[in-house]
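After the structure tokens below, expect a handful of questions from me.
Missing here: one protein chain of the complex. Every other protein chain is in place.
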Amino acid sequence: MAGSTFGNIFRVTTWGESHGKGVGVTVDGCPAGLPLCEADIQEYLDRRKPGQSKFTTARKEGDEVEILSGVFEGQTTGTPISMIVWNKDQRSKDYSTIMNVYRPGHADYTFDQKYGIRDYRGGGRSSARETIARVAAGALACKILKQYGITVTAYVKSIGAIEIDPDRFDLAERDRNKLNMPDAEAAEHASAFLEEMMTQLDSAGGVVECVINGVPAGVGEPVFDKLDARLAGAVMSIGAVKGFEVGDGFAAARALGSSNNDAFRADETGRIYKETNHSGGILGGMSDGSEIVFRAAFKPTPSIAKEQRTVNKAGENVDIVIKGRHDPVVVPRAVVVVESMAALTVLDLLLMNRCARV
Amino acid sequence: MAGSTFGNIFRVTTWGESHGKGVGVTVDGCPAGLPLCEADIQEYLDRRKPGQSKFTTARKEGDEVEILSGVFEGQTTGTPISMIVWNKDQRSKDYSTIMNVYRPGHADYTFDQKYGIRDYRGGGRSSARETIARVAAGALACKILKQYGITVTAYVKSIGAIEIDPDRFDLAERDRNKLNMPDAEAAEHASAFLEEMMTQLDSAGGVVECVINGVPAGVGEPVFDKLDARLAGAVMSIGAVKGFEVGDGFAAARALGSSNNDAFRADETGRIYKETNHSGGILGGMSDGSEIVFRAAFKPTPSIAKEQRTVNKAGENVDIVIKGRHDPVVVPRAVVVVESMAALTVLDLLLMNRCARV
Amino acid sequence: MAGSTFGNIFRVTTWGESHGKGVGVTVDGCPAGLPLCEADIQEYLDRRKPGQSKFTTARKEGDEVEILSGVFEGQTTGTPISMIVWNKDQRSKDYSTIMNVYRPGHADYTFDQKYGIRDYRGGGRSSARETIARVAAGALACKILKQYGITVTAYVKSIGAIEIDPDRFDLAERDRNKLNMPDAEAAEHASAFLEEMMTQLDSAGGVVECVINGVPAGVGEPVFDKLDARLAGAVMSIGAVKGFEVGDGFAAARALGSSNNDAFRADETGRIYKETNHSGGILGGMSDGSEIVFRAAFKPTPSIAKEQRTVNKAGENVDIVIKGRHDPVVVPRAVVVVESMAALTVLDLLLMNRCARV
Partner (left out) sequence: MAGSTFGNIFRVTTWGESHGKGVGVTVDGCPAGLPLCEADIQEYLDRRKPGQSKFTTARKEGDEVEILSGVFEGQTTGTPISMIVWNKDQRSKDYSTIMNVYRPGHADYTFDQKYGIRDYRGGGRSSARETIARVAAGALACKILKQYGITVTAYVKSIGAIEIDPDRFDLAERDRNKLNMPDAEAAEHASAFLEEMMTQLDSAGGVVECVINGVPAGVGEPVFDKLDARLAGAVMSIGAVKGFEVGDGFAAARALGSSNNDAFRADETGRIYKETNHSGGILGGMSDGSEIVFRAAFKPTPSIAKEQRTVNKAGENVDIVIKGRHDPVVVPRAVVVVESMAALTVLDLLLMNRCARV
């Protein structure tokens, strides 16, 4: 209830702070009979690991997952699956800079206002390390979805003003460049842009796009638990996300009904499909059998090396320079987090859909 | 669970179809001791009522709310508040056009795929009439929020490509023109544009912006129940919404960290405020004490008078002309629905926040 | 959340007070495709109706149910089913006796303590009329369960010290006598006992037993949502219930392991069964394939005609004589309420069980 639980049937509960003992997740409601081992999870965690390029923090996190329960003789048993990643890099740093000062763009101030206390070490609960738990659970969800022929694929669509060119789209390229952009040329431009950002002690934002294939029509619950509503809530819960859109999204607000409506057609076998996909694969909050497409807008990393004006806990105006090395952009590492939240959402509603008919 | 319930503490459950006996809502968890009468609710329902301009359906809905429980001697008692609006215009129409044909851009196909049956009369459960229940509950939420000095105000920001001019912004104007645009000149242009749409048998989309004032810092639960995540889920659950953004939203993806971060400052009394509000009043998923600002993108009304290609239930390609009078745009009537979903979200998290500290 | 919602998948939300406009229930999550009409529900409501014998209140309640949504062309559509029973007997009575005085054994005092206000007319929300909503939903649940070969049958096991004799058990007799006792002789004795109670201006309690047949093994979720735990919560939520036991219940606490354990056996076809059923059909919180048996203890009706000592709202000691006609016992009318809560519980967990395996 206090916000660390996601999902109704496939229910995920996370815990952990940046510089506490570790971060973890318990998945309750995972169906029994799924082959599962730690390598299945590790594959996804490795995709979000820092220290993979000059644009991500050098912290040696390791981030090795350990499954503590719910798996027996290589299969899920239906009981809760607890997974943990220990925090290895817990050396006592000097937190005097941020201990009593509110970093702009961060949650320091709001945590203090809400709880009267906060774990200020490295962002505490609002650290990006919190996403480890999402990805561990998301990896599990993806594995189940694959059994039903459903795949979830995200990539960086843009960094700052540099956008991928649809004509050069190449998913394999996503895994080749450090920026997770499926367009080598755009990645090169973005790379140069980010180096400039680092020189300027500044940071950039970007957009992640996600495509889900194989979802049968009818997944999602009308009214409040619409598939797009649940996806929006899931993706907006990722730190730094400021916008979400499905299908044509904000552009649809400028379109005409005659062009925005997707015509239904039937092929010679009677199979129904849509000629276009402005809807992004969702109609009336339920999957319509087409590819599901959505985008998330991430703000620039709030931690920058430039001096910034702010206040301290005592209510005094001060200047702050946040020490340490900062990622000039978060979107490349966010790709797998977006996939994870999408997978958790789709799986939860897919299971729920088993109860739609007598 | 099946999607017609919203909220955890202030919990709203809706029911009803377009051409059934009525639509209604039960609010469980409304705090006791609030003065309440039907006029409090009716005021909001009247704002969404159709038939108010040439751009909205002429159906004489009336839409008078009746409170059936939970209020005694003019005050809420803490027990469930059941509210109902009867469907008066239930005359048996000819539904043969849409009975077995899937209207493009509508939920006909997905309902049939999910449940194997659908109430095809006037859209059934996916009709815009479903929002009556949201607005009735939202009116109640707004009344409680006002007791805490919190106001929720939405308006039409754009219709098609016509956007309000910030320099001409005048909230009072919103209630004077039929399009709920707080800019008389923009409203005039939009009106001409919509007349053109009607002539062309087409429709338009638009953007609704919502501003929430008076929310103390700290409302929202970290991780999955962030204030912005919950707002996104709430607003995206409104039919026809395809995008959501808070603060600078998608524009933040192109900004730099140095300009996107809002500097904290303290005035001479020690009160902390932000110099700018790119965050839209939310940091780390909790309100930061600034004005909360978000936007929702609505697609064009899918019901258009133009002939469209589609399929029928039997899987045959057919053409459809949807009979009757169609609204060329939904955003003016959606304004109060957006306010309602925002109010329900903020109130639920405000109550939840009572449990944040020992 | 505030207590008027039951169930996770098959989710029931009730509302209404004794002397408000009516009582009702919304069932969200009812699977689509079930044939349903008002007579299906009315049959159960008629079983709880008052005024059927000299031992139940003479109020002409009628209690006719109206289905307002979720059913189309005689079938459930998967959308919320709203049902209402209007309160017909709302004539303004003289409530001056109980308005400011706390009736012993009733919820008057606790409602006032919790909410600072209460609808004192006829018990308000804590009236036995609240069970109408449970029975309406329960009737629906029973109809679905029957489709899966599951039946739920309750009866009065004892009134005061008068208990049915297992050797004379005859379920058909339950529906013949006014006390719902499946033993004509016991019913006769109980009838005499209750007449005596009325003469003495006093009241009696009793025990209801419930038997559920046809539940396949494996229904119920380990740990907190065990079938027996959920049944206990469901049944103890009925007003006046003070005890719950499954299988041998409290007697098991005095038994030996060797006699309490039920031996498993397999017949020649390999079908597994238990030789005895001390467990009451539940092992480890999951149905074990045997008949499920539980009992609920009801306290004597707290409304008695005898003068009682109590206090008023002002904190003064006063004497109270509760006017009107009082049922000397509640268990006969509670039988169908117990069946309803059992059906709601089993159905919810049966649907949940669809997600147990990949």
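Per-chain residue numbering starts at 1, and chain names A, B and C are given in the order in which the chains are listed.
The rule is simple: a contact is a pair of C-beta atoms (placed from the backbone, for glycine too) under 8 Å apart; a residue touches a chain by one contact, two chains touch by 3 or more.
In this text the structure is predicted, and so the values were computed from the model without any measurement.
Of the options C:I98, C:A139 or C:V207, the residue whose C-beta touches the omitted chain is C:V207. Only one residue from C:G62, C:G149 or C:P222 touches the chain missing from this view: C:P222. Of the candidate positions C:G122, C:G160 or C:P182, contact with the hidden chain is made by C:G160. Contacts to the hidden chain, counted on chain C, fall at residues 1-6, 8, 14, 102, 104-107, 109-111, 113-116, 125-126, 130, 158, 160-161, 197, 200-207, 216-226, 228-237, 239, 241-250, 252-258, 260-266, 270-272, 275, 278-280, 283-289, 297-304, 306, 308-311, 315-317, 352-353, 355-357. Within the entire complex, the positions of chain B that touch the omitted partner chain are 8-9, 29, 31-34, 76, 78-79, 144, 147, 222, 351-352, 354-358. With the whole complex as reference, residues 1-5, 7-9, 11, 13-17, 20-24, 26, 28-30, 32-33, 66, 68-70, 72-73, 75, 77-82, 84, 114-119, 124-125 of chain A touch the missing chain.
Methods note: only the chains that are shown with their structure count from here on.
Distances from each chain's CA mean to the overall CA mean are smallest for chain B.
The centroid of the Cα atoms in chain A and the matching centroid in chain C are 46 Å apart. In chain C, the residues that touch at least two other chains are 8-9, 29, 32-33, 78-79.
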